[in-house]
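Quick notes on the structure that follows.
Left out: one protein chain. Kept in place: all the others.
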Amino acid sequence: MQLGLTDVWLLSPEIALTGLAVLVMVLDFFMRSGGTGPNRGTLAVVAIVGMLIPAGFTTWLAFSPNRPTTGFYGMLTSDNYALFFQYLFLGIGLGVILASYDFIRLYIKASGEFYALLLFSLVGAMFMASSTELITIYIALELTSFPLYVMAGMLRNNIPNNPDSSKRSSEAAIKYVLLGAMSSAILLYGMALLYGVTGTTDLKSIASALQTFTSGGPNALVLLLADVFIFAGFGFKISAVPFHMWAPDIYEGAPSPGTLFFSVASKAAGFAALIRVFIAGGLVQTSSFYVWGLIAIAALFSMTLGNIVAIVQSDIKRMMAYSSIAQAGYILVGFAALAFQPKNNSATSAILVFIAVYVVTNIGAFAGIIALANATGGERVRDFDGLFRRSPALALGMSLCLLSLAGIPPLAGAVSKVVLFIAAWNQGGFLPWLVIAGLLNSVISIAYYVGIVYRIFVATPPRDDRLPISRAASTALVLSVIGIIALTIFIGPLLNAGGMGAQSLFSYLGK
Amino acid sequence: MFPLLTTLVFLPTIGALVLMVGPKGASRWIAAIFSGVTFVLSLWLYIGPLVGGSGTAGFGSIMHPAWSESIPWVHFAIGTLQLNIDYHLGADGLSIFMLILNALLSFLAIIGSWHVSNRTREYMALLLILETGVMGVFCAFDLYLFWLFWEVELIPMFLLIAIWGGQRREYAAWKFVIYTIFGSAFMLAGIILLYFSLGAQNGAYSASFSYLASHQVAGTYSIFGISIASQLLLFLLLYLGFAIKLPMIPFHTWLPDAHTEAPTAVSVLLAGVLLKMGAYGLIRICVDFAPQGARDFALPLAVLGAINIIYGAGCSLVQRDMKKLIAYSSVSHMGYVILGVAAAIGPGATNPAFREAALTGAAIQMFSHGAVTGMLFFCVGVLYEKAHLREINAFGGLMARMPRLTWIYTFAIMASLGLPGLSGFVAEYLVYTGSFANFPAQTIIAAVTMILTAGYLLWMLKRAFYGPLNPRWAHLNDANLLEMAPLVMLGVVVLFVGVYPGFLVDLLRPSLHQIIQTMGSLPVAGR
Amino acid sequence: MLLSLNSFLILGAVLFSIGLFGALSKRNAVSVLMGIEIMLNAVNITLVAFGSSVVNPQFSGRLTGQIFAVFIITVAAAEAAVALAMIIAIYRQRSTVDVGDINMMKW
Partner (left out) sequence: MSGNVFIDNIWVIPALPLLAFILNIFVIRPLDVAIRDRSHGAGHAEHGHAEQHGQDNGHLADNTQHTVPDIDALVEESYVQGIDDIDGHIATPAALARSIRKAEHTSGGAAAVTLMRDAESHPHHAHGEPTIFARVNGYIGILAMLGAFAWSLGVLFAMLGNGALRNGTVVHLYDWVAVAGINYSVNFYVDALTAVMLVVVTTVSALVQIYSQEYIEHEEPAGYSRFFAWLSLFTISMLILVLSANFLMIYIGWELVGLCSFLLIGFLGKDAPKMQAGRPSPGAAAMKAFITTRVGDFGFLIGILILFTVTKTFEFTAIPRLLTGTDQALLTAAMILVFCGAVGKSAQFPLHVWLPDAMEGPTPVSALIHAATMVAAGVYLVARTFVLFHQFAGPQSLEVVAYVGGFTAIFAASIALVQTDIKRVLAYSTVSQLGYMFVGLGVADTIGPGTFHLMTHAFFKALLFLGSGAVLHALGGEQDMRKMGGLASRIPQVAIPFLLATFSISGFPFFAGFFSKDEIIAQTLQHGDYVLYAITLFTAFLTAFYMFRLWFLTFGGEGGRFGGWWGGQYRDTRTISQPGIRLWLPLAILAVPAVFAGFLGWNVVSGGGFNAFISAANVTPAGIVGAAFDNPFTSGATYVGIAAAFLGIGLAWAMYGARIIPANVLTRNPLGRGIYQVLWNKFYVDEVYLAFIRFGIMGLSRIAVGFDRLVIDGILNGVGNGVVAFGRGLRRSESGRMQNYGAAIFGGALVIAAAFFVVVYFNIK
C-alpha cells in the first residue's frame, strides 16, 4: 500500500483550509497595523471567499459516490459522515467570521490572528470528524483546542460599558488552557488503556480486536476504564456534566466571537470525534450496557443541570453556556439511543441533524448577542430589556433563534428535537423515559429562553434610542434565520444527508 | 385546486409581515383587512360543499374530509426508524366549524381592539400570528403537524398577555406558558408512543389522521411492572395537554389569571378559540385515535367534567373581579364539553342517539362558549376602557348611564346562563339529554349548577348595573358604535344558533357520526 | 525480564495520580502546569509500556505506543508554551499567578 494522489484528494478540503489559514496569517503581516478601514475587511473577505475552495473540494468529494473513503493507511476516512461535518464546519467558519467581524474590528483589533486561529481550529475540527486513528484524533483535538485557548484570551482592552472584560478574558484563557490540558491528560490515559487492551490505535483494528474480546476479567475492567476516560476527555469538549464546569466561566470571559466559536465548532467537533471513536472503534458494541448507562446518566444530568442553572443566570453568555450544556444533554439522549442499540443509523442521523440545527441556531443567537455588544457593549441579560423597541429586526431575529433553541414549534429547533426524541424513543428500553425527561427539561428551558424573549419584547428599555446594528453581524443573523426557516421546511433532505452520514459511519465497520 | 386551507393558515401571517413593513398608522386597517379576508374565505369552507352539490353530507368526516391538501414533508426511512410527517391539511365538518369560529373571532378581536394605542402594530401582528397558529391546529391532519401548530400560538399569546396585560400580567403570562408547555410535552410523548405502537403493530408508519383513525392500538404497556392498557395510557398522555387547555380541574388555575390579566380581545380569543383547541383535541385526537382508552376513562372524565361545572360556578360566585368571574364561568362552561364527550364515549349499552346528542351538545358548546364568553369579555372590556376598574362592587346603577351596554351585557349573560333561544341553551340541553342516560348523577350535578350560574351572573349584573347610580361613574359614556359592532355581530350569531341550531348540527353531523359509529363498534363494558 | 508490564502500568498510574494531586492542589499556576506535565508523562510511560509488550499478536512489532508518546511530548511542549504565555499575561494584569485567586468569574 502506497500513498497516492487519491489520498491527497481525500485530504484536499483540510489541505485547502490549512492553506487558507496560512494565507490569512501571511496577509496579516502585510497589513498596516492599528488602523481601521479596508484592510481589516480584506482579511475577512479573503477568509470567507477562500473557504469556497475547501467547500469546492468537499463538494467534489461528496458528489463522487464511488470514491475510496479511507486514505493514509486508514488514518483518514473521508466518508459521508466526515463530509457532513466538513460542510458544517465550513458553515460555522462563514457564520462566525461574519458575526465576529465588527466585534473584532471594535474590541480585539487583531483580525489577522483571530481569523487565522479560527481557520486553523476549523482544520482541526475537520480532522476530528475525519480521523479514524487515535493519535491523529488526539493531534486534531489539540489542533482544534490551541487556537481556542488563544482566542479566549484575545480581549486585551476592556469593552466599553463592560469593566474588567479584559481581565475576565485572560482568566478564561488560563482556565481553559489548564483544564484543557487536564482533560487531554485523561483522554490520553483512556486512549493509552484502549491501546493497551487492543494493541492498536487504528479504530477499525480496535473494533475488530474488540470483536474477539472476551468480556469479563481484568481486561474488561480496563476497557471500561478506557471508555470512561475517553468519554471524560470528549465530555470536556462537549461540556457534558460533570465535565462541564469550565464552560460557564470560559463562555463568559472569552470575547463573544470566541464564545460563539466554542459553542458550535468545539462542541460539534467533540461530538464528531466522540461518536466516531465509540461507534467506529467498536466500544459500544463491546460493552453496550455500560456505555449506554454512562451516556444516559451524563445526558440526564446535563439536561437537568444546564436548564435549571441557566434560569438563574444574569450574564447572557453564561446563560448560553448552560444552555449549550443542556443542548449537549439532548444530543447525548440521541447518543444514548445510539449506544443502546449500536448500528442505529436513525439515531445517528437525528443527532447529526440536531447538531446542524443547533449550530445554525446558535450562530444566530450569538450574532444577536454580538450585535448588541457591538452597539452597547452590554452582555448581561438585562441589557436585552426592550430591545424590540431599540432594534426590531435584531430583536425578531434573536428571538426566533432563542425560541428555536427552546424548541418552540414550528421552528427548526423543535422539529429537530422531535426527530431526535422520536429516534431515541424508537430504541425502546429505558430510552422513552430519557425522552420524557428531555421533554420535561424542555419545559424548564422555556423559563430562560422565553425569559430573554420576554425582556426583549416586554421590559422597558433603559434608553429609548435606535441601536446601530453592524452589517456583518446582522448578515450572520439573517443567514441563520433563513437557515432556521429553510431547515424547518427542508428538514427531510437534511435528514437524508444525515442518514447518509450515519450509514457511512456504520459501513466503515464493514457490516 | 386552489389551496384554500393553506391560504387560510398563512394569510394572517402574511398580514403580519405586511403590517411590520407597512405604514405605522395603517396597522389597524391592514390587520382588519387580512383577518376580514380570512374570515370571508373561511366561509367558503362551509358554502363550498353546499354549492358543490354534495349538500350537508359533503362536510365529511375525519376519514373523508371535505377539504384536503397534502404535501410530503419528511419521509425518512433508515434502519428501524420510519419517520413520515406530511404537511397534510384537511377540514371536515368539525374542523370547518372551528376554522370559521376562529376566523370570526379573530376578526372581531381586531375590530374590538381598535382602541389599542400602545404599540398597535406589534399587537395586531401578534394577533394575526395567533390566528395562524390556531388555524393550523384546526386543520392539521397529520399528528406531528398538529403538535407543531399546537404551540405556535404560545409565544404570541404570551407576549400579548405580558405586554398589554393588567397588573399581574407577568405572572399570568408565565403561568400560561409553563402550563401549556408542560401539557404539550406529555402530548408529544403520547404522539410518539402512538406513532410507534401503531407502526410496530401494522408495519406502516404514518401520523396522518385517516390512518390513525382507522387503526387502533391494541394490547398493554408495562411500566415498571405495572401493566396498563395501551389505549388508556395513550389517551391519558394525549389528554393531559388538552386537559390543560380546556381547562380541566385541577389544571385550570392558569385560566383565571390569564383571562383576568389579558387585554380584552385576547381574553376573547383565549376563551373563544384557545380553549377550544383543547376541546377539539379531545374529540379529534383522544377519542378518535384511542377510542377504547377513551371509553375506559369515560367515567373519571364525566366525574371531572361535573366537578369542573360546579367547581367553576362556585368559584365564580365569590369573585369580585368581573373578568375573573367570567374566567371561572369559562371553567364551568367548558365542563359541559367534557361531560358531553364523556357521555358520548361512556360505557354502557346506551342508545347511540344519546351519545350523538351529547357529542353534538359538546361541540355546540365549543361554539357557544366561544361566542358568548367573547361577548362577555367585550362587554367588560368596554366598561374597563371607560372606568379602568373591574371590581363589580365598585360599580352600581350603570344602567342609567350605559343602557346600550347594559342590554347587550344582559343578552350575553342570558346566553351564558343557558337561556332558551340562545346558543348556550342548545348546547347545555343537548348535553343534558344526551348524558343523562350514561351518567345521571353527573348530569344532575351539572343541572344543579344551572342555578348557581344564574346566581353569579345575575348577581354581577345586579350589582354593577342595577340600583342607584354610583356618583363616581356619572361621567361614563355609553358604548359607541365601534364597541358595539363586535358585540352585535356575535349576538346575532348566538341568537341564530339558538333559534336554528340545525345549521351547525348539519355541519357537524358527518364528523360526529363517525365517532359515534366507532364508539358503537367497541365492546360494551358490563355495568 | 526484570519488570513486568504491570509494574510499568502501576508506575504510570501512580505518577498520574501524583501529577493529578499536584495539578489540583498547587496554588501556583506554573506548578499546576508541572502537575499536568507529570500526568502526560505518566500516560507516556503507560503507552510505551504497552507498546513494548503488545498482547495482540496481530499488531506485535509495531511501535505505535512509542510514536504516540513522541507526539504527546511534542504537543505537550506546545501546550506548555501556550499555557506559560497565558500565565505571563495574567501575571501582567494581576501580579499573581495563584490559581485560587483567579476566580473573578463564578456562579
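To keep things simple, chains are lettered A, B and C as they appear, and every chain counts its residues starting from 1.
In this text, a residue touches a chain if its C-beta (ideal position, glycine included) is under 8 Å from a C-beta of that chain, and two chains touch if they have at least 3 such contacts.
Computed from a predicted model, the values in this text were never measured in an experiment.
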item: Shown chains that the omitted chain touches within the full complex; value: A, B, C
item: Selected residue (touches chain absent from view) among A:24, A:61 or A:182; value: A:182
item: Sole contact to the chain not displayed, among A:4, A:242 or A:462; value: A:242
item: Residue in contact with the excluded chain [from A:27, A:110, A:308 or A:486]; value: A:308
item: Positions on subunit C contacted by the hidden chain, ascending; value: 20, 23-25, 32, 99-100, 102-107
item: Positions on subunit B where the hidden chain makes contact; value: 175, 178, 250, 252-253, 256, 311, 314-315, 317-320, 351-354, 356-357, 360, 389, 391-394, 396-397, 399-404, 410, 414, 418-421, 425-426, 429-430, 432-433, 436-437, 440, 443-444, 447-448, 450-452, 454-455, 458-459, 461-463, 465-472, 474-475, 477-478, 500-502, 505, 509, 513, 516
item: Touching residues on subunit A - with respect to the absent chain; value: 174-175, 178-179, 182-183, 186, 220-221, 224-225, 228-229, 231-232, 236, 241-243, 245-246, 248-249, 289-290, 294, 297, 305, 308-313, 444, 447
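Quick note on the criterion: only the chains that are shown with their structure count from here on.
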item: Common touching chains of subunit C and subunit A; value: none
item: Centre-to-centre distance between subunit C and subunit A (centres being mean Cα positions), rounded to whole Å; value: 26
item: Averaged-CA centre spacing for the pair subunit C and subunit B, given as whole angstrom; value: 65
item: Numbers and ranges of subunit C residues touching at least 2 other chains; value: none
item: Residues of subunit B touching at least two other chains; value: none
item: Subunit C to subunit A touching residues, read off their complex; value: 9, 12, 16, 19, 23, 29, 32-33, 36, 39-40, 42-43, 46-47, 49-51, 54-56, 58-60, 62, 64-65, 67-68, 71-72, 75, 78-79, 82-83, 86-87, 89-90, 93-94, 99, 102, 104-106
item: Subunit A-touching residues of subunit B, taken from the complex the two chains share; value: 20, 72-76, 78-81, 83, 122, 144, 147-152, 154-155, 158-159, 162-163, 170, 173-174, 177-178, 181-182, 185-186, 188-189, 192-193, 195-196
item: In the complex with subunit C, residue positions of subunit A that touch it; value: 134-135, 138-139, 142, 146, 149-150, 153, 164, 166-168, 170-175, 177-178, 181-182, 184-185, 188-189, 191-193, 195-201, 205, 209, 248-249, 252-253, 318
